[in-house]
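The other protein chains are all here in position, but one chain of the complex has been omitted.
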Amino acid sequence: MTQRVLGTLPTFLGIATLVFLAVRVLSGDPASVLAAQAGGSSALLNQLRTQYGLDKPLSTQYLAYLSDIARLDLGRSIFTGQSVAAMIAQQAPATLALATTAIVLAVALGLVLGILAAMHQGTWIDRVCMGIAVLGVSVPIALSGLLLILAFSLALRWLPATGQGTPLHLVLPATAMGLASSGSIARVVRTQLLEVLDKDYIRVARAKGLSEIQVLIRHALRTTLPTLLNLVGLQFGFMLGGAVITESVFARQGLGRTLVEAILYYDYPVIQGTVLVSAAIYTGINLIVDLAHCYFDPTVCER
Amino acid sequence: MRHTLRIMAVGICLLLVAGACRAATGQGRLVYGLTLSPSSIDPHVGASSELGIPLTSVYDPLVWLTLEGEFVPGLAERWQISQDGTSYTFYLRQDVTFHDGTPFNADAVCVNLDRIANPETRSAKARSLLGPYDACEVADEYTARVTFTSPYAPFLSAASQVYLAMASPTALAKWGDEYQFHQVGTGPFTFKEYTPNDQITLERNPDYQWAPSFFARQGPPSLNEIEFRFFVDAATRSPALESGQVQVMGEIPPADAARLDADPDFQLITVPVPGLSLQMYLNTERAPTDDIRVRQALLYAADRQEIVDVVFMGYSPPAYGPLTRVTWGYTDSVESMYPFDPDRARALLDEAGWVDSNGDGIRERDGQRLALQTILSSWGFVPEVGQVLKQQYEQVGIELDMQVIAAYPALVQTAAEGNYHLIPFTLSSSDPSILDSTFYSSNVEGGFNWSKVRDPELDHLLDLGIQAQDAVERARIYAQIQERIMEEALILPIRDYVNLNGASSSVEGLRFDAQGWFPWLYGVEVK
Partner (left out) sequence: MAKSPPVRSYPIPTRKHPPYRPIPILPRRRAWYQMPDAIAGLVLLGLVLCLAALGPVLTGCDPNTIHAETRLQGPTSQYWLGTDQFGRDVMCRTFYGGRVSLPVGLLAVVTALLPGLWLGLIAGYQGGWVDALVVRVTDIMLAFPSILLALLIIAWLGAGVQNAMIAVGLAAMPRYIRVVRANTARLERAWFVRAARIVGCTDTRILIRHILPNVLPAIIALAALDIGWAILSGAALSFLGLGAQPPMAEWGAMIDQGRGFLRQAPWIVLVPGAMMTITVLAVNLMGDGLRDALDPRIR
C-alpha cells in the first residue's frame, strides 16, 4: 500500500518534467506578449524576461522549478498577478463538483443500460439500450449542452442554464457530461456481464433459487467491478481536463477553462500549477480505484 | 423504499424552491451578461473593453464625453488648456469622496496618472491614452496640472475614458498588485466582489451626489445591485437572456438579433462603436502584397455589401476606410475610392503580371501561384468573413490560404513574425488619434502597425493630428490621413463595428456612452 503511494512520486516527477518541457516547447513567449500589449519596447521585453527568469539556461530554470514545487510554491500568474494556488483553489471546487456528479450520473445510466442490454441480449431491448449508449457518445457536448439549455432552461424554465452556486446549477452540465461518458460504461458493463453470465458459478446461484436480479447484483456485478472501476478512474481523468467545453457552454468556473485559457495566453505558471493539481487529483482517484480493485479481486494485488 | 422516495421528493422540491428564490431578481437588481473573461480588470493595466463595462459605473472620469461630442464637467469642474497644448489644468470638485472615505483631490489625480505612466504597472491601453505624458503637478489641493512633452489634443477624450480612472490612492497603496480585486472609485456603484470566470458584483453607492449634468437623475442610482456574469459561448447568450437569467446581454450574435428585435418582451439596442473599422492589414513588406496594384486589386474585388449581408445580417454597415462612420473626424470621401469592381481588379492583376496560365482559376507569375496567407482571428466573426472573401477573390483569380488563430497572444505573435499577407485587427476609440497605433512607423516593431508601413508623410500628418488644437484643422488633417491610407491601399476595411445588445423590456433608461461599449448603468431602472 505504501509502496503504491510511493510509486506515484516518480510519476509526479515525470509529469512535472513533461509539463515544464511542454510549456517551453509550445512556441510562445509570455514576455513578448506582455511586452507587445504594453508598448513593445525591447527594453521592456528584456526586463520582463529577467523578471520571470526566462533568460536563464533551461537547466537552471528546471531546478528552480523543481525546488518551487517541492516547497509547494506554484508561483503567480503572469497575466493576472494572482497566486496560482489561490486561483486553483477558487476554480477547482466547481470542476470537482461537476466531474463527481457527472461520473455518478454516467455510472448510474451506464449500469442501467448495460444490465438491461446484457439480460435481454439479442432482443430489441438490447438494441435500444446500445442505441442510446451510442447516441450519448456521438453527440458533442457543445451540442447536447445547448439542446439541454434550450429545452430545460428556456422552454420549460425548470433549471438555470449557466453559472454555479446551487446544486440546481449542476444538473444540466452534469447531465451533458454524464450522457457522453455513459456510453462506454454501458458497453463495457454489457460485455463483461455477457462473458460472466454463463459461467458455472452463476448457474449455481440460479440453481440455488436466487432471482435473476439477485444473481446479477451479488455475483455477476462483482466480477465486472474491477474493469468498471478502472474505466471510471479513466473517465474521471478525462473529465477533469476535458470539462472545458462544458464549462464554456454553461458559463461555469473550472480548471478546464483555466488550463485552456492559460495555454492560449502562454501563462506558464498557471499551466504548470493546473496540470500538477489535476494530476494529483487524478492519481488520488486512481489510488482509490486500485485499492477498491484489490478489495474485490485480491489476486491482482499480489503481482 | 417508499420512505426514501418520499424524502427524495421533498428534497427535490426544496432544491427547486431554493433555486427559484436565488434566481429571482427583484426590483433594483440587474444581471448583466458579459462575454469574455479578461485577464486583468484593473483599468490602468488591462486592455480589454470587457472590463470597462462594469467599471464605468465604479469610477467617474475627470470629464464626460456626451453622445453629442461635447466635453462636460465630471470630477473636474472646469479646465484650461494652455496655448501650446502641452499643459492641461483641471479645477476639481471639492465635495467628492472615494467609496472608502478618502477625499478626492489633486493628489489623487496625480497618484493615478503617475501609476499609469509607471512602466512597472505594465499598463496596456491606459498608457497609450496618456500619449506624450510628462508629469502631473499638484498646483493646490484641488487643482491638478498635467503636462506633456509635446502638444496632445486627444487628452480630454482620453480623460473621459474608464482606463484613466480615478482610483483611491489609499486602496492603491494598500492592495498593490491585488488592486483589481478590491477596486475603489468615486462612481455611483461600489465594487463589491470579483471572482474570475464567475462574476463581478457592484452595489449602490448611497453617497453619490456628483452626477454629470446630462443625466436627468441626480443623487444615488436607482439600482441596488448589479451582477455581471461571463458568457463565453455565443450560442448561449440569447437563451440566457430569453430565459430571464440575465436582463441585459452584450454581443448578441446577428443570428439571434432579429428575433429579439421582433419580440415585445425584449429590446435590441444597437450601438455603433467609434474607432477603427474591422480591417485586414495588407503586409506591404512581403510579396506579392508589397505591390500596390495587388493591394488595390484586393480592395476592388471585395464585395463588402455581400459580406455584411451574409455574415452580419445587415446589422453592420460596410466599411470603406480605416475609421468607422461614427468616429469623430471620419471623412466620407473614402467611400467612393474603391467601389466593388471585379473587372478593375482583374485589369490591375493583369498589369502586375499575374495571369492564369494553366487554367485552374488561380493566377500565377514566374511559376508562383497568387496564394495569399490569410490569418483569421477566431473571434469577431472573422472566419465567416474570410470564407466569403475567399470565394470573392477566387472570382478574380486570387487564392486565400486561411489559418484561424485561437487567441489574442498568438495573433500578436504571428503579426510579429510577419508570415502573413492579410491579418485582421480592430481597436475602438472615440478619438481618431487611434490611427497612430496602427499606422505610425515606430509601431512596426512591437506595435500594431501590421501593414508594416513606414511612410514619413503619413507620420508627419499623424503628428500634426495630435498636436493641432483647432477642431476644424484636426478634422482636415485626419481626412487627409484617411485618404492617404486608402490611396496606398494599406488595409482592406470590412465593416463598422456595431455592438448588438439585448435587454429585457423591463430595463429602462439603458444608454451606452460615446465609446460605444460601455453602458451608463447609473440611469437604469428595472420595472
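The letters A and B name the chains in turn, as written, and every chain counts its residues from 1.
Keep in mind that, in the parts below, a contact is a pair of C-beta atoms (placed from the backbone, for glycine too) under 8 Å apart; a residue touches a chain by one contact, two chains touch by 3 or more.
Here the structure is a predicted model, which means the values were calculated and not measured.
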Selected residue (touches chain absent from view) among A:Leu74, A:Leu98, A:Ala205 or A:Leu259: A:Leu259
Candidates B:Pro212, B:Pro383 or B:Gly509 - the one touching the absent chain: B:Pro383
Omitted-chain contact residue, chosen from A:Val84, A:Leu221, A:Ala251 or A:Ala279: A:Ala279
Residue among A:Gly163, A:Gly178, A:Gly241 or A:Pro269 touching the omitted chain: A:Gly241
Residues of subunit A in contact with the chain not shown: 10-11, 14-15, 18-19, 22, 25-27, 127, 130-131, 134-135, 137-140, 142-143, 146-147, 150, 183-184, 187-188, 191, 194-195, 198, 227, 230, 234, 237-238, 240-242, 244-245, 259-260, 263-264, 271, 274-275, 278-279, 282-283, 303
Interface residues of subunit B (partner: the chain not displayed): 234-235, 253, 255-256, 259, 306, 309-310, 376, 378, 383-384, 386-388, 390-391, 402-407, 410
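Everything that follows uses one rule, which is that only the chains that are shown with their structure count from here on.
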Centroid spacing, where centroids are CA-atom means, of subunit A and subunit B in whole angstrom: 37
Residues on subunit B engaged by subunit A in the complex (per definition of touch): 15-16, 18-19, 22-23, 37, 39-40, 47, 119, 122-124, 127-128, 177-178, 180, 195-199, 229-233, 235-236, 239-240, 242-245, 406-410, 412-413, 416, 443, 445-447
For the subunit A and subunit B complex, residues of the former touching the latter: 27-30, 32-42, 44-45, 47, 79-82, 87, 90-91, 142, 146, 149-150, 153-154, 157-169, 248-254, 257-258, 261, 264-266
